[in-house]
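All protein chains of the complex are present and in place, except for one that has been dropped.
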Amino acid sequence: MAGNSFGDLFRISTFGESHGKAIGVIIDGCPSLVDIDEEFIQSELDKRRPGQSKITTQRKESDTAQILSGTFEGKSTGTPIAIIIPNEDQRSKDYSHIQDKFRPSHADYTYQVKYGIRDYRGGGRSSARETAARVAAGAVAKLFLKKHGIEIFAHVSGVGTIEAPNLDAKDLAALLETREQNIVRCADPATAAEMETFINQVRKNGDTVGGRISTIIRHVPVGLGEPVFDKLHADLAKAMMSINAVHGFEYGSGFDGSTMLGSEHNDIFVKDGDKISTITNFSGGIQGGISNGMDITFKTAFKPVATIMRDQDTINEEGQETTISGKGRHDPCVVPRAVIIVEAMAALVIADHLLKYKAYSTHAH
Amino acid sequence: MAGNSFGDLFRISTFGESHGKAIGVIIDGCPSLVDIDEEFIQSELDKRRPGQSKITTQRKESDTAQILSGTFEGKSTGTPIAIIIPNEDQRSKDYSHIQDKFRPSHADYTYQVKYGIRDYRGGGRSSARETAARVAAGAVAKLFLKKHGIEIFAHVSGVGTIEAPNLDAKDLAALLETREQNIVRCADPATAAEMETFINQVRKNGDTVGGRISTIIRHVPVGLGEPVFDKLHADLAKAMMSINAVHGFEYGSGFDGSTMLGSEHNDIFVKDGDKISTITNFSGGIQGGISNGMDITFKTAFKPVATIMRDQDTINEEGQETTISGKGRHDPCVVPRAVIIVEAMAALVIADHLLKYKAYSTHAH
Amino acid sequence: MAGNSFGDLFRISTFGESHGKAIGVIIDGCPSLVDIDEEFIQSELDKRRPGQSKITTQRKESDTAQILSGTFEGKSTGTPIAIIIPNEDQRSKDYSHIQDKFRPSHADYTYQVKYGIRDYRGGGRSSARETAARVAAGAVAKLFLKKHGIEIFAHVSGVGTIEAPNLDAKDLAALLETREQNIVRCADPATAAEMETFINQVRKNGDTVGGRISTIIRHVPVGLGEPVFDKLHADLAKAMMSINAVHGFEYGSGFDGSTMLGSEHNDIFVKDGDKISTITNFSGGIQGGISNGMDITFKTAFKPVATIMRDQDTINEEGQETTISGKGRHDPCVVPRAVIIVEAMAALVIADHLLKYKAYSTHAH
Partner (left out) sequence: MAGNSFGDLFRISTFGESHGKAIGVIIDGCPSLVDIDEEFIQSELDKRRPGQSKITTQRKESDTAQILSGTFEGKSTGTPIAIIIPNEDQRSKDYSHIQDKFRPSHADYTYQVKYGIRDYRGGGRSSARETAARVAAGAVAKLFLKKHGIEIFAHVSGVGTIEAPNLDAKDLAALLETREQNIVRCADPATAAEMETFINQVRKNGDTVGGRISTIIRHVPVGLGEPVFDKLHADLAKAMMSINAVHGFEYGSGFDGSTMLGSEHNDIFVKDGDKISTITNFSGGIQGGISNGMDITFKTAFKPVATIMRDQDTINEEGQETTISGKGRHDPCVVPRAVIIVEAMAALVIADHLLKYKAYSTHAH
């Protein structure tokens, strides 16, 4: 209820502030006998880690995951898997200038009013540092999904007004490899270069810029998703909107679909060997809230990071007008690191629904 | 878990199929001593009711709500409020032609595979008829929120490629009155006329078209929303995405915000009499997942209705190719009726978070 | 959260007051393709029904269940099953004498303070009439469990200080038949006769008496129950303690076990054909919160019914001392009717855990 848990059957609870001793997560509901590949978990964290390139914040954190429980001889035991990530480079002094000021478009003001107290250092609990815990948990979810052949791929499809062309998505593993060859994490190399140049320019101006991430989930069985309220795309939407800075979500045809006619938009069923598939996929792999076996596709929009290297007017805790200066470490554009957070949250949603599917589906037994 | 409930503290559970005996809802968690105005509940249902105008389905349903429990002498007692809405004009025979065929972009196929059985009449549980139960529950939520001075207003801001201009939103009650003066439920009369003409043309072509609904929630106290996963906008997103045909959600600056620079996008705090407000509202009234006292604004995109009056190729339950003919009653454009569903779900989200706020907030006590 | 739902995956939500229009239940999470035998559901309700014998309340209610949704051609469809039971013989006038008085050991006082309003007629929501909805839902759970070969048997093992001898429990179906041959629902005919005589005498004195119910659940697979907090016996305890008038719960060796030595109490594992069983069963079929394949056994203690046919001192809503007279219809001893409620709640707990087992267990797939 207090909002720090996600999922029902594959459930995570995260904790930790930007400048506390550690952040971490408990994963409750991971089935037993999943290979818990610690190197893989670490490699996922490395993709989200600050300081990984010149277009990310220069905070130095190794983000080293420590598994405290829930595994035995390399496998999950069915009991809660607790992972902690100690905080290292905290530089709390950097934040003394915002101790009693509300940074624009940050959560300082709302936390202060809601709780009557806040850890102002680095945004405390509202910091995107919390997402490292999600990435660790998402890595475990991916290891579980791997047993079921399910693949998840996300990449940066837009930065500012720059938009990547539609991908040929036949081989997700190849796209992933391409994506990791540039620091923007766009799977189209030409667009990636353009984005990188633009982000660098924004950074030099002490400014920030928003962006978009597109995701494909493949090989999900037909039948995941619980009508009426827990539709698969509704849970994906909540998962994505819970990520810091996300302001929009669409799946399948999305907002563009709302401008179309039904005769254009309907996905016609056809025989596809032993299976049934659809010619088009405006439904984004989900019909009536339930996966139909086609690729699940969705897009997520991120606002520009609120921390900019410029002076801004604002209000302090006493309600007086004041000015806040642009200091500290920040990302000029959050989407290159957010790609891995989007994948993590997608993995958690699919893992949760896969367990519900096992519980309920007549076919699964 | 099986997906037919929504909310934690103000919680609804709906039931019922398109052609069963009745649909309905249990509202669990409505505080005691709320005036349960049955006329208001019915007037809300009337706005969602089929057959209300020439641009909605001609199914004849009075959608008469019966309250079975939870009230005493006109007030809520704190116990579950059960409301049923009997089904009347079922014409189940109309559906014999789709008994064993999967309608394109409907839930027939996914339900059949998931459950191994389905009530094919009118889409069974996947029918948007279920949303009448949400509207009844949403009306109760609105009555609860009214005690706290909270207002909710939605209208049709787009149909196909037609887009309404931004509204002057000073007086929501006046906008509501304007909205109800046209059958499209757009609060801009000129655009409404254009939309109506277009929808009529689409209907005559046996086709359907998508649209968009914009919503404003006003007078929400500072402090609603639970970080990290149950951010206020994340719960709004889930609520909206759970409505039939919704393919997209954005709040505040939304997708457009992802093209902006931080220096353009930040909402600067200013003194506003006794209160603190922001000059712009790209944050859509929510910062760090918590309401900041400004108007909460979001937009929802609906795909075109899948039932069209044309023949379409498809597959039957035996996996054979076949053709499905365009018969039955349908809406050429769902957004005019969906306005009230969007408001209902918004009211349920805010009611739920208001109770959480009372539970947790130091200020609320 | 508001307390009118039970279970996670096989989840029920009940509604209704003693003297409202109807009571009822939504069952959310019953898997599809279960035969929904309406005659069986009704026969279960008939066993709980008031007026069934001279030792139960003489309120006349046919308790006729109406299924409103969730079934198609006699089978569950996986969607919510809504069942309503209209109230018939309400005689609300009988309650005018308690309109503003707090009946001793009833919920009148606590409801009034908690909610600031209450439906005083027949106890409103606090009436045991609510348990009819549980019995209807429990009957559906039993139909689901039947597919898995699981049997549940309860009987009255104690009334006042009268205690039935331990049963030879080889054949639960035979015990059930014996139990139904007397109005006390004790499977030991000699004790049943003694109990009946005693209850009649208590009734003639205008008094009431408490009692105990013993339960056996058989053929539960090894592995149901989720450590640490959702131990199978912990969920059984909550289920039983939620039944009106229950003041105690014990499983396996229970309170007596707490007087024993470990060397006496340990259940030694032995080979039993292909299976593993234990020589004794002080563990009551549950070890570490998880079923071990042996009979699950527990006992439930019911206080005497609070409504007695005698004058009693009390306080009214204005806080003044007053006297309340003994009127109305009541049960001299609640356990004969409660047997079926205990079975229903047990069935709901096992059904819920069976679905969790399917979700999580490596063996189930």
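Note that the chains take the letters A, B and C in the order they are written out, and that residue 1 is the start of every chain.
The definition used in the following text is that a residue touches a chain if its C-beta (ideal position, glycine included) is under 8 Å from a C-beta of that chain, and two chains touch if they have at least 3 such contacts.
Computed from a prediction, not measured in an experiment: that's the story for all the values here.
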Looking at the full complex, which residue from A:17, A:61 or A:267 touches the chain that isn't shown here? A:17
Touching the left-out chain: which of C:51, C:86 or C:104? C:104
Tell me which stretches of subunit A touch the chain missing from the display. 1-5, 8-9, 11, 13-17, 20-24, 26, 28-29, 32-33, 66-70, 72-73, 75, 77-82, 84, 114-119, 124-125
Go through subunit C and note every residue touching the omitted chain. 1-6, 8-9, 14, 102, 104-107, 109-111, 113-116, 125-126, 130, 158, 160-161, 202, 207-212, 222-223, 225-231, 233-242, 247-255, 257-271, 276, 278, 282-284, 287-292, 301-308, 310, 312-315, 319, 321, 356-357, 359-363
Footprint of the hidden chain on subunit B, which residues? 1, 8-9, 29, 31-33, 78-79, 227, 355-356, 358-360, 362, 364-365
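Note that in this section only the chains that are shown with their structure count from here on.
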Roughly how far is subunit B from subunit C, centre to centre by C-alpha average, rounded to an integer in Å? 39
Could you please state the distance in Å, as a whole number, between where the Cα atoms of subunit A are centred and where those of subunit B are centred? 26
Which subunit B residues reach two or more other chains? 1-5, 8-9, 14, 114-116, 125
